[in-house]
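In this view, the complex is presented without one of its protein chains, the others remaining in place.
Chain naming follows the written order as A, B and C, and within any one chain the residues start at number 1.
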């Protein structure tokens, strides 16, 4: 038996990308969600450069233009805002900031919270205590005060806003991770790894983290929506992202006052948030199955019968 | 045929899974009469519990579907009744007890409440229910019954919980009791007691009993007739004696042959230095003394069986020897070095010599790693054993060694059966080329036929590679064909330590004798003798 | 139990002290309350005098020692802007928040448990899908948007309910309804998940074998077992309500602690901010204690 012969069956198996692609096709909802999110990400990348100019081109005489006016160019189909700028273009341009702030905040809080949670769950009671008290402090620290402090001391910027939103969400990940670690560290396969002489680091990152990971992904997708809304509420209170930067949350907040006479100003960005949130949820449900070897067959089976 | 209490005719049950429709039972028929005990014998996956679930209306539909057949209770077809009619039969005319009473009793209500609920759900007043519950609990032999009714399931021992389950099931004097693996998780001595209780109650009430089990010993102990199931089909039926003495179907023959405790016993003769020398190991959890000074020696290449019931401290001993727990005192010299005082770096090197195989391979294999990753992890942790390019080859070799195929290495643990998983766990232990493997109940969760295969595998490894084993079990027959020495433990102490022949043929201690007597033998004649010994013991 | 409470109290006290110290120093880095209290035209002398009056001219450590001393004697200081004790201001507002939070949470918990349980009982069914889509949408709608739409529809167009304020019981309906939606969406999902686990557990099988009806199986056998994770989430959600529902309070003119907090933060009324944090943190601590007691009541295994 040589290395060569044992390698050969691997080549026959479809590549990871194709396998996941097939699994994605198996779940129609998740597939649509993925398409939607990919479009959103593409818009986030190219949006500001393609539509950046038209999105800030003001026309005070064409204010609050209603949507569904097919006579005009497609960019006007969603109507125009209070400065006569096409809403469609603005939503596209805002995608970048919105997704960046939300993703940034979620990633920062998830990474920091998870690492702290892993440490808290796996180290001495004293360290655990310190970290948990820290979580308590952050938890009861009024998030608006954090916002005011950070934005006052560091200035208002996308990055700092990300930071503010991230800080407030750290305890969520921290507590979840810690609780899971406390449970998982007692599982047999962790004991088995210890018997083999695995280091704490290896046990944490190779054995415990992958098991916690699905829970964290679910949490993160839910948080994504939460962060977008929190960002919107900060704008409402006047300490969030500020024009001329735009996000969907800010657009809703700005459109609020036109609710009775130009509903579309806040409706479209609201719809964008809802669709993104729902797509993320659907995709995270799919991911939970697709990344779990025990569950994966559900998708692979469906995929093969379809294909 | 209407005079049978219960008759199952041509019952087929399917389950819709994403893999297509699976026939869980395929056109099976059996019957049971009043006062009679029918055993349904089968291994995991045989579909032995499905028909009883169908009787109790416990199959979730979908995904399940009863595709054909009828279930006649006194001639009336249960499958044609309304849900409400069936609800009124459940508990009242047909009752059921389960394996693992801890999870089958609602943890948040008192046992008294749960027994009373059975009564009140079928129309008894709560005052009646209260006196009846007290009577039942007294009957099944729970000490201090008044007080016991106010306690919660977790406050009882395993045997007591199963007695409570029985009390609850028999509350309304059902015509039929279905017992699904009622003694599987129990200690052998407790198992014998619970089976005896069931028999007594059956005599008292004249009810019919269907007992579902994988254990031929249980069948022999309690049943009048037996049906054997394999892969959803009923392959053999007859009286217990008929089936044991002249099995017709090859599967039945295989099952009977796999029963442990029939081969040659080992005759250890190794002299010289012990590989492992354990002295006076002590461990306490809070006020509870788990180990009260354990000492033994283990020669290289030999197998020491550690046998004891739950709470005997046998698993604690295993954990401490592998430093998963820290001992309170004592020493364990491995090749002259005390395992208990090693610094982490030295311990890390020594891990290669000492490996462990756990009870439940489903738990001990990380579900998110492939077989290749699981086995090669040993070399990630100890990189000096094997250079990376050779890993694939070596994993394949190990898989072959434990009786699996090299192309299994890309799969995940859940894609294997229980026995195969335990083989993977053994292969993983072998990857470090250890000199001692501690097996903590490594075969207890496996079907009998698989048990025999795994033990044979371990025995072969011992012979071929000279690995020493500490083999922990709660049951004596399992270790008989495999061990060189046997150490019997009870409540954290060594009760008896001797060669396998000494312990089995001339047990010195009362406890050892009780354990031997409590184990159930599939042979009706042997079993009758054992039962006599038990009676004698009890009196 | 008592030693448990003591342990929890000490842990919370440590967190609380840490929190207050942090807030004390950080908030003083964010600007001068004098220039906010006085008009922009006020002279430097007036500002200095305002600071002098409130001891803001002293070195920060002196201010801190003084504050600690005052707090230890039970004095949380005066509001810089309202010329009355900060604690009075806060307790007044907090009473409203407490009512709003407890009424809302009771309704949310009750409704979420029923809806979540029913969704779990027929998991994958129409009701299940409908409830999860609706709760997802509900959780993705900004609350200020919802609040204004609700006022426009129910108060202005239909004239069923008052727009805002606190006079009668009717005034509570809109704020509670708007506040209801997000925690409801979250808790329904948790109830559903937890109930699915509970309903597939072994003791439910036993209950079915005993011939117990579906109603008691869901709401007596399964629900009590499913409540532990639910209670944790209810606690988290209640805690965030106790911190005040800024947006709702702002729109509905509801005099709660959230609006007080944001106003005090923006106006740098430090004593009120600190007092508000103290009061809400204490309330949250007490609530967590209640939750722990609820755990013990629900699950005897925790009790023993």
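The rule we apply is simple: a contact is a pair of C-beta atoms (placed from the backbone, for glycine too) under 8 Å apart; a residue touches a chain by one contact, two chains touch by 3 or more.
By our rule, contacts and distances are computed from a predicted model.
Per the UniProt record, the absent chain's protein name among "Putative MnhB-related membrane protein", "Quinol:cytochrome c oxidoreductase iron-sulfur protein", "4Fe-4S ferredoxin" or "Peptide/nickel transport system substrate-binding protein" is "Peptide/nickel transport system substrate-binding protein". Just so you know, the chain we are not showing touches A, C across the whole complex. Here the missing chain is touched by one residue of C:166, C:197 or C:240, and it is C:166. Considering C:69, C:124, C:229 or C:253, the position touching the chain not shown turns out to be C:253 (whole complex). On the side of subunit A, touch with the chain left out of the figure occurs at residues 56, 58, 60-61, 63, 82-83, 148, 151-152, 156, 238-239, 242-244, 254, 257-261.
Not every partner is drawn; the one left out touches subunit C at residues 30-32, 34-44, 46, 49-50, 52-53, 79, 81-84, 89, 92-93, 96, 148, 151-152, 155-156, 159, 162-166, 250-253, 255, 259-260, 266-268.
Methods note: only the chains that are shown with their structure count from here on.
We define each chain's centre as the mean of its Cα atoms; on that basis subunit A and subunit B are separated by 46 Å. A straight line joining the Cα centres of subunit A and subunit C is 25 Å long. By the touch criterion given at the top, residues 11-12, 14-16, 18-19, 22-23, 26-27, 29-31, 133, 136-137, 139-145, 148-149, 152, 239, 243, 246-247, 250, 261-262, 265-266, 273, 276-277, 280-281, 284 of subunit C touch subunit A in their complex. Remark: subunit A residues 129, 132-134, 136-137, 139-142, 144-145, 148-149, 152-153, 225, 229, 232-233, 236-237, 249, 252-253, 256, 259-260, 266, 270, 273-274, 277-278, 281 touch subunit C in the complex. Those residues of subunit C that touch subunit B in the shared complex are 201-203, 205-213, 216, 221, 224-225, 298-301, 304.
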